[in-house]
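Yeah, one chain of the complex is gone here, protein chain that is, but the others are all in their spots.
As written, the chain order gives the labels A and B, with residue 1 at the start of each chain.
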Amino acid sequence: MAKSEEKPKIKLAVYWAASCGGCCVSVLDVHEKLFDVVAAADLVFWPIALDIKYKDVEAMEDGFIDVTLFNGAVRNSENEHMAKLLRQKSKILVAYGSCSHLGGIPGLANFTTKEALFERVYHTSESTVNPDKVVPLPEYKVDEGVLELPVFYNDVRTLDQVVDVDYYLPGCPPQTERLVEVFMAIVTGAELPPPGSVVGALEKTQCDECPRKKTENKKIKRFYRPFEIEDDGETCFLEQGVICMGPATRGGCGVRCIEGNAPCRGCYGPPADVPDPGAKMMSAIGTMIDSDDPEEILRIIDTIDDPAGTFYRFSLPGSLLRRKII
Amino acid sequence: MSYQPTIVSFLCNWCSYTGADLAGTSRMKYAPNIRIIRVMCSGRVDPTFVLSAFKEGADGVLICGCHPGDCHYHEGNYKCLRRYHLLQKYLDQMGLEKGRLRLEWISASEGKQFAQLADEFTEQIKQLGPCKVKETVENLT
Partner (left out) sequence: MKRITIDPITRLEGHGKIEIFLKDDGDVENVYFQVPELRGFEKFCEGRPVEELSQIVTKICGVCPGCHHMASGKAADAVYGVEPPPTAKKIRELFFMAHFIHSHIAHFYALAAPDFVVGPTAPAAERNILGVIGKVGVEIGTEVIKQRRIAQEIQALLGGHQTHVVLNIPGGVRKGLTEEQRADIEEKAKGFVEFGKFSIKLFEDVVLGNKDYVDIIVNGPYNLTLHSMGLVDENNKVNFYDGKVRVVDTLGKEHCKYAPEEYMEYVAERVEPWSYLKFPYLKKIGWKGFVDGQDSGVYHATPLSRLNAADGMATPLAQKEYEKMYETLGGKPVHATLAMHWARLIELLYSAERALELVTDPDITGKELRTPVNKPDEGVGIVEAQRGTLTHHYWTDEKGIVKKANIIVGTTNNNAPICMSLKKAAQGVIKKGVEVSDGMLNMVEMAFRAYDPCFSCATHSLPGEMPLIVNIRDAEGNIIRSVKRST
């Protein structure tokens, strides 16, 4: 207890926008290290865990919060409002997890529009019975008053497309060990990298950490869906013809999907100085295709299903094109 | 004045840039809409360049390289060909009209062919109209 008397605890907030809660779970997965966290930090806002409400955050002074871990993409007006509010109330704002970093899985909605999405969810969904074509509205008058809902935007945004972000901590969710490393760096007052940096991830790609056997020659005559092959459990997925985002993805997750015998899908985002992870992957695949014959090349590319959804699984809003042109 | 598209073109140093240069020195007239960027090899053309071009406001992107078998670096144009087809598949999923991205082989002596290609591609883009990428990226709704 003496230590905490010497040094003021850092005020930590964790907030979720359009998210799944997995990033909050990753914070809880500190397990027994919980006591170290609690000794060093005061949690001042965390809807999943604390009974602090929005009005309490609004009442805080600007810069009151030392570090906010903001997870989730910006999908609606409430997410945007909270991003701006927390930017105001925080000294350091971290885009925590794939969704706030690059758009994440909710970012796949940038293949469609609000209209098409509502149409599917509220009208054509086979179990939905909605003859009056009711849809959720930002304002709706009931007998007792007017009820409000956040406005659902057409486009999913990353956090830095809405506010200035100090650091990015990637992953879906970030591997807890990386979070602990970053947290301890902040708490012990270590020198932090320049604002705008990616923290809690390696500089090298997944391939560097991957335990699978790889050779220098990746030559692919056709691509396979993961269930079309008998994965030998040892050989590089790409060399078996299965698309793996490893070459275009930062390491740091502990190759957890590979450990489960599944190819990487790129949740840690691109390495430094790469503005678009999918484009780099396409470049790499172009090199690997083993053919110089135009017709055969087309046949091989035909075996790649859903390039956009595979190369940009977590990063569509953060990519160069950001969304499908409608 | 009618719509004038902006077209970015990546030309490889050894064949297609030289071919375009030949068109110039031969005083061949062709559409001025093409903005040329010289790269050492069409294999240097990273899909990132193409996407950046569209994002910055290009209405069309034209890549030219050496004919198959003639690449100064042996294989570069084949890599370009493979990337190009994969990129087309991606762009199709992203709602970009087929025809905005094009790949052609132009040799060092094919000045006339380059001029014709420039005119033809410019016309093709005029028909498609302005590309909506830049406007979409800048005006998220």
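General observations
What we mean here is this: contacts are C-beta pairs under 8 Å (C-beta built on N, C-alpha and C of every residue); 3 or more make two chains touch, one makes a residue touch a chain.
Everything numeric here is computed off the predicted structure, so don't read it as measured data.
Counted over the whole complex, the shown chains touched by the missing one are A. Summary of contacts with the chain left out: across A:L85, A:M184 or A:A262, the touching residue is A:A262. Across A:D42, A:E209 or A:E239, the residue that sits in touch with the chain not pictured is A:D42. Residue positions on chain A in contact with the hidden chain: 9, 16, 18-32, 34, 37-38, 41-43, 46-55, 75-76, 78, 104-106, 108-109, 111-112, 116-117, 120-122, 125-130, 134-137, 140, 142-145, 147, 149-150, 152, 172-173, 225-227, 231, 233, 256-262, 265, 305-306, 309-310, 313, in rising order.
Rule of thumb we're sticking to: only the chains that are shown with their structure count from here on.
Averaging C-alpha coordinates per chain places the centre of chain A 34 Å away from that of chain B. The residues of chain A lying in touch with chain B in their complex are 111, 153-155, 157, 161, 274-276, 278-280, 282-283, 285-287, 289, 291-292, 294, 297-298, 301, 304, 306-309, 311, 319-326. Note for the complex: chain B touches chain A at residues 46-48, 50-52, 54-55, 68, 75, 78-83, 85-87, 89-90, 93-96, 132-133, 136-137, 140-141.
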